[in-house]
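What follows is chain A.
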Amino acid sequence: MSSWINLYNISYAIGEFLMGIVAAILNFFGQWIGPLSDFADWLMSVNVLNLVAILIGGVVVMVFVSIINLFIIMWIERKMYGRIHDRRGIMLPGPWKKTHKGTGFLQNLADGMKLIQKELIVPKNADKWMYDIAPAIIATTSILAFVAIPFSETFYVANINGGLIFILAILAIAPFAVVLAGWSSNNKFTLIGGLRGAALMLSYEIPLILSVIGVILLSGSLNPIEIVQAQQQTSVLGVENWYIIPLFPAVIVFMVALFAELERLPFDLPEAEAELVEGWLTEYSGMRFGLVFVSKWVRTYAGAALITILFLGGWSGPVLPGELWFIIKSYIVFVIIVWATWSFPRSRIDQIVRIGWNWLIPIAIISIVIAAAFKWVGWF
Partner candidate 1 sequence: MSDMWINMGPQHPMNHGLWNLKVRVDGEIVVESIPVLGYLHRGVEKLCEKRDYNQIIPLMDRLCYVSSLTWSHAYCISAEEMMGLEIPDRAKYLRVIALELQRVASHLMWLAAFAPDLGMFSAYLYSMREREHFLDMLQWLTGARMNQNYPRIGGVRNDMPAGFPDRCIKELDYFEKKLEQYKQLFDDNKLFRMRTEGVGVLSKKDALDLGVTGPALRGSNCPIDMRTHDPYEVYGELDWEVQVGKGGDVFSRYAVRMGEMRESCRIIRDALKKIPDGPVRVKAPLRPTGQGFRRTEDSRGEALIYVVGQGEESPYRLKIRSPIFAIMRALPVMLKGTSIADLLAIMGSVDICIGDTDK
Partner candidate 2 sequence: MKGTEVAGALREHFGDLVSDIVFPREDLVRVSVPRDSIFPFCKFLRDELHCEHLNLVSALDWPENFECVYHLTSYLEEYMVELHVKVPKDDPKIASLSEIWRAADFPEREAYDMMGITFEGHPDLRRILLPDDVDYYPLRKDFEGQSDE
């Protein structure tokens, strides 16, 4: 893994090349118009090139996360729960066979196009401004989480020192938008859904963060890249030091809390479709609904990526490139999440609060103690 082939360097080179063309053209006209040459010099300065490189890198990651990757995970989920249900799932739109054996890979694109064409209905007495802003908050914060999630040592948008805190913080904004949407829609079902979202947040946000503390203790860092690098060292067991081994209770807690965070099925109380129609989403239509719906998958993938980084050794693995290993691992975690989602009934709000406080928090604290003990002994 040579250190110079990273996303930043590649996008710097691309930026330099593109800016060079622009500067050459400007210089050509600069023979007659003086200021253009100065402008070309400014464009070729290091600061501007840095900015361009970061922008290009960001666009690459975002395009990957929000388009290519998103289509793949949506397809995986829809195909997989189709199979769990003993049906074939989506099969018609797609580049390959148009029969029941088809993959239906482009079904989500077709659904998205349908949603874009639909009318955006705003309830008469809704708080228009809050009603509009809530899906935008959810969508932006979901995608923003990927700013700090590295796909490999070299494939990332920003290497933030407190990256883990940033990811957890930005993922925790969405429940606030849920309350906002539930209140502003001016509907009793959405109100109950929004308040359930608030109650849910109280019960899972604490164990989610507590379960991460063990990782922070062992790795001694809040930077996702350094956390993964700490896991790549060989442990007492003679294999790579993935934190899933010492911190197994924390993985369980993190997974369970993640289901609540993602509003997935055992804990999808804010949008329980059978009891509250669609919960806080009831009044949303068209692409507003589409944004929220798609953000759910983006957030699920963010959760799977977080588990991969924190507990599964990130991009470490033999032969294949690191990025590929990261994607393989995170897809496996995603498949586990989908599997659990479609096997369980929905729990009740008092039950999940009780699970959160009676089980998840004590287990998370035990895992912190385990981590501290290992750190003290010096095993991991």
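If you want to know what made the cut, all candidates are chains of the complex that A comes from, given by their letters.
We take it that a contact is a pair of C-beta atoms (placed from the backbone, for glycine too) under 8 Å apart; a residue touches a chain by one contact, two chains touch by 3 or more; residues count from 1.
It should be emphasised that the depicted structure is a prediction, and the values quoted were computed from it without experimental measurement.
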Ask   = Looking at this complex, which of 1 or 2 sits next to chain A and touches it?
value = 1
Ask   = Inside the complex, what are the residues of chain A that reach candidate 1?
value = 81, 84-87, 188-189, 192, 195-196, 265-266, 268-269, 272-277, 342-351
